[in-house]
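So that we are looking at the same thing, I have put the structure below in structure tokens.
Up next, chain A:
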Amino acid sequence: MTALAPLVVAVPLLTAALIAALGRFVGGRLADLLALGATLACAGLLVAVLMRLHGGVETIWLGGWHPRAGVAIGVAFRLEPLGVGLALFIAALMVLALIYGSGSLDPEPPHVHVLSLVFLAGMVGFCLSGDLFNLFVFFELMSVSAFALTGMHVDEGAALEGSLNFAVTNTIGSFLAVIGIALVYARTGALNIAQAGHVIAQEPVDGLVAVALAFLVCGFLVKAAIVPFHLWLADAYAVAPTAICIVLAGAMSELGILGVVRVVFGVFGGPVAQHADAVRVVFVVAGLLTAVVGALMAYAQDHLKRMLAFVTIGHVGLFLAGVAMLSASGVGAIAIYVVADGCTKAALFACVGIVQRRLGHIRVSALRGRGRGLRFTGTAFVLAALISTGVPFTGPFLGKALLDDALSHGVGSWAVVVAIASTALIGAVLLRAAGCVFLGWRQGGPTGDYEPLTEPRPSTPVRMWAPIVVLLATAIAVGVVPGVRHAADNAAQRATNVSGALPSPPAHDHLLSLLTLAIAVGLAVFMLGHERLPKLTALRAIHSGRLGDYVALLCAGAAVFGGAFAVALGAGG
Partner candidate 1 sequence: MTAVQAVLLVLVAVAGTLLALTREPLRQAIVSAIFGLTLGLLFFALQAPDVALSQIVVGGVALPAMILLALAEVRAREHRDDDE
Partner candidate 2 sequence: MTVLAYGVAAWLFLIGLVGIVRSRNLIGVVICVSVVQSSTYVLLLAIGYRSGAKAPIFADIKPGTPVVDPVVQALTLTDVVVEATVTAVLLALAVQAHKRFGTLNPDEMAELHG
């Protein structure tokens, strides 16, 4: 059965190629169906693989090239629950995105369908691959298709700029990763992750190892949008088609985090375990800084999709902080959090898509009070905002509680305070936007002119609201369905090779969660009632939209990470 695993990549790719070759003759409607069918097939296969694994790990060798004399010569897919589970989540999101966007994406020729399928294959392949260079090519596949999907609305200048900034910064990031791969290959003579990790664990740590780790991690952190590599993300997600944003925000950034997991636990597991405390500090600082910057920048936004983009950045920061615990419990917490929060964020983007369709605008200031008639969308948006703060008995609550627990054990309660502050501010920002748009409550700052950018449409089709219901139901279900924690715990252990069961969330987490909620609601009410709020001019100035600035900060960031890892690994000393 697992020999069929490569089909999860082959089916979407083959369908994409056939639609491209014959798309002119099949028409948009059939392309919709073909794309949806291929994505469903991919999801179905992933379910089958996941069942078949029974929580264990299997390695399959593509082309039948089994290792010779203990040396991996072919490319391996390492099937373990974390990767397969994440791939399944991505495929499911893509199903919803295709339904959400069906008929609206692109009439003919069906380029969006082709690109979406290739994007799906790239992401799924990335989740399954157990080979460093193969990881990189899947990474590039998903990047190139994402650049194209982001820049799809070529009539909009902002789309081009967003896509350009996205493409150039991510490409430079992937060059850093290639250098890292070359260094690993030079040292170990292996590209297979497990094998390279085995060799590196046995040799002393020197500059080559520290820099290889830093460059590989930076390459993935550019995709994950960790400060200071995050600048492109807001530009790109703000302009991508909303249906695509569902997958981008729900899953692509998280794949950057998965890349970090593969590198840190797989290739460099030996040296990282030896210097766990120092490495933890590097990642926690980067993650929490990102969480804070994301929340603050979300607060400063008027453009709804750009606001959600910064919300995404803020949450990815928390994910990195969880992985930074370098423990199975940290990774397990994040596995739950990623799925639950990914659904919530996807639902938020989907709501904004409906607002855009019905009201023809996307800026909060212009939309004030105009969303009163959108009862369903308003309710869903508020519900999603509340879920994202971690209301008890929802997925984000469970994920966040486990994360808080891992953080307080790993680095101390100050980290928990920062995480709660970030989550509360993000919740407040979302609630404020909801209050302003759907209830007409006042928001600080002037009210913008309302002039529809696109023709407002009178109704919301089922294909747009049904995915929101599914997404929110999933986000809640993750928190209440029994067995989720056990599965996440097991998956995290398989992915990290570290033992240690997930502790039950202590009772005070309900209190912490209610506290977060109270702060979020209080802040939202306060912000709605006050005109003069801090403008964060200095922080916003860094997000200049200029490519040169982004690249300069990318270089500086990579240098800082490199230096930090050098110190953390005690290399050369």
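How were these picked? Simply put, all candidates are chains of the complex that A comes from, given by their letters.
The rule is simple: a residue touches a chain if its C-beta (ideal position, glycine included) is under 8 Å from a C-beta of that chain, and two chains touch if they have at least 3 such contacts; residues count from 1.
These numbers come from a predicted model, not from an experiment.
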item: Chain touching chain A (counting every copy) in this complex, out of 1 or 2; value: 2
item: Candidate 2-touching residues of chain A, taken from the complex the two chains share; value: 133, 137, 140, 144, 147-148, 151, 154-158, 160-164, 167-168, 171-172, 175, 178-179, 181-182, 185-186, 191, 234-235, 238-239, 300, 303, 306, 540-541, 543-548, 551-552, 555
